[in-house]
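Showing just some of the chains, left in place.
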Amino acid sequence: MREDLMDIICCPLDKHELDLEVIRRDDDEIMEGRLVCTECGEEYPVEDGIPNLLPPDMREESPA
Amino acid sequence: MSVREEFDRWASEGRDKGMEERHWHTAKHALARMPVEPGDTVLDLGCGSGYAGRALRETADAGRVYGLDAAPEMASNARSYTDDSQVTYLVSDFEHLPFADDSVDHCFSMEAFYYASDPHVALSELARVLRPGGTFYCAVNFYEENVHSHHWPEMVGVEMTRWSEREYRQAFRDAGLHVAGQDRIPDREITIPPADEFPTENWASRADMIERYRTYGTLLTVGVAP
């Protein structure tokens, strides 16, 4: 994902803004990181450049 | 099996590309009707291989395009098919859209909507994220009038919502969307074998196959946010 995705995305649960924590960048793509809800504190992973914004219970519904 | 697991499996077997090819026959006509203007932000719900967003970038000069899919393997395949920095794929769920209110100009969805566990919730989420005047192009091959699709949930092994044309219109309105139009887009490109090859693996008779593709085709319902 690119950083400008932050303009449009929000927490899928409470629709509040997210903060981005970058773990690894590749040019202007964020490859690994975390999106953290500024309201409820829920964390959403960015893996292999793709943000996973499923509600946590859906994300963990089965081992990847 | 959950929808997510099922489609993760499809994606890892490369079946996203087969769906793209088959769905393109009718999806391209729906896409061609969308009132996307240069720079518009477009969302593809249940994007699979992600072809729809890439097409709207090319044909309509869409601005930012988001392809959303609950199956991480699908999103990952979709991402691998393009280098376009304006196209983003993300993993997320129809009923929990991670987009701000009024942030999307137009939304497209092909053969995906009926997998929502609660399609009414999915529609209100859509109504929330579409800006006033934004459209939802909802294309499905699985619907009540298409009798040849009724056995699909059993075949695929996941639950699907089977609405009639009227139920689609009503549900859109219940979610606060105006219904701008509805029709069936025939698939004129599918190869229909000559009569002596029937029954085939999938079709008892040629007449059935013709009815499925040419008469029922793809049901398109167009909603507009007020």
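Per-chain residue numbering starts at 1, and chain names A and B are given in the order in which the chains are listed.
One rule holds for everything that comes next: contacts are C-beta pairs under 8 Å (C-beta built on N, C-alpha and C of every residue); 3 or more make two chains touch, one makes a residue touch a chain.
Everything numeric in this text was worked out from a predicted model, so none of it was measured.
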{"item": "Total chain copies in the file, per protein type", "value": "A x2, B x2"}
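The rule is simple: only the chains that are shown with their structure count from here on.
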{"item": "Euclidean distance of C-alpha centroids - chain A vs chain B, Å", "value": "24"}
{"item": "Residue ranges of chain A in contact with chain B within the complex", "value": "1-2, 4-5, 8-13, 15, 28, 44, 47-55, 58-59, 61-62, 64"}
{"item": "Residues of chain B that touch chain A when the two form their complex", "value": "2, 4-5, 41, 64, 66, 70, 72, 75-76, 79, 85, 88-93, 96-101, 103"}
